[in-house]
Structures are given as C-alpha cells and as structure tokens.
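Only a single protein chain was left out; the remaining protein chains are all shown in position.
On to chain A.
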C-alpha cells in the first residue's frame, strides 16, 4: 500500500514540476519566474524525502535540508538583484 501512495505522490510532484516549468517559460514577468523557481525547490525537497522513504534510508534528509537552504538563499539573491541591482551592497 505504501508503494502505491509513494508512486501517487511522486507522480503528483512530477506533474507539479512540469507546471512550474511552464510558468517559468511563459512568465510574464520576473517575479513569476522567481516564484516558480522557488516552488520547484519546494517540490524537489518533497521528491527527495519521498525517494528516501522509498529506498528506506535516512541519508536523503540531509540532501533535502541542503536543497532547502540553497533554494532560500538563491531566491533571496534573485530578488535582491531585481530590487537593488546588486546582491551584497
């Protein structure tokens, strides 16, 4: 039963990633693209944890934690660049 639920959740997050990619391609402005990239990071975190449950190891939590941190920093850096034209003033 867990396998079916895992496959269902993985398919959901895979389709969600495709929809984020559509929003990145279409736009229409830069804030939308940053938001879609941030959502992609969230979906990848969920997919990593799902893969960890599927394989039965806890190694992938560290990877998910790192992806969460890097995703946050990159989103803030993108927005900082749009706001001020510079990341660290």
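Everything that follows uses one rule, which is that a contact is a pair of C-beta atoms (placed from the backbone, for glycine too) under 8 Å apart; a residue touches a chain by one contact, two chains touch by 3 or more; residues count from 1.
As a convention for this text, contacts and distances are computed from a predicted model.
A chain of this complex does not appear here, and its UniProt-recorded name among "NADH-ubiquinone oxidoreductase chain L", "Cytochrome c biogenesis protein ResB", "Electron transfer flavoprotein small subunit" or "Multisubunit potassium/proton antiporter, PhaG subunit" is "Multisubunit potassium/proton antiporter, PhaG subunit". Panel shows chain A; residues 1-2, 4-6, 8-13, 15-17, 19-20, 22-23, 28-32, 34-36, 38-39, 42-43, 45-46, 49-50, 52-53, 56, 58, 61, 64-65, 68-69, 72, 75-76, 78-80, 82-83 of it touch the chain omitted from the view.
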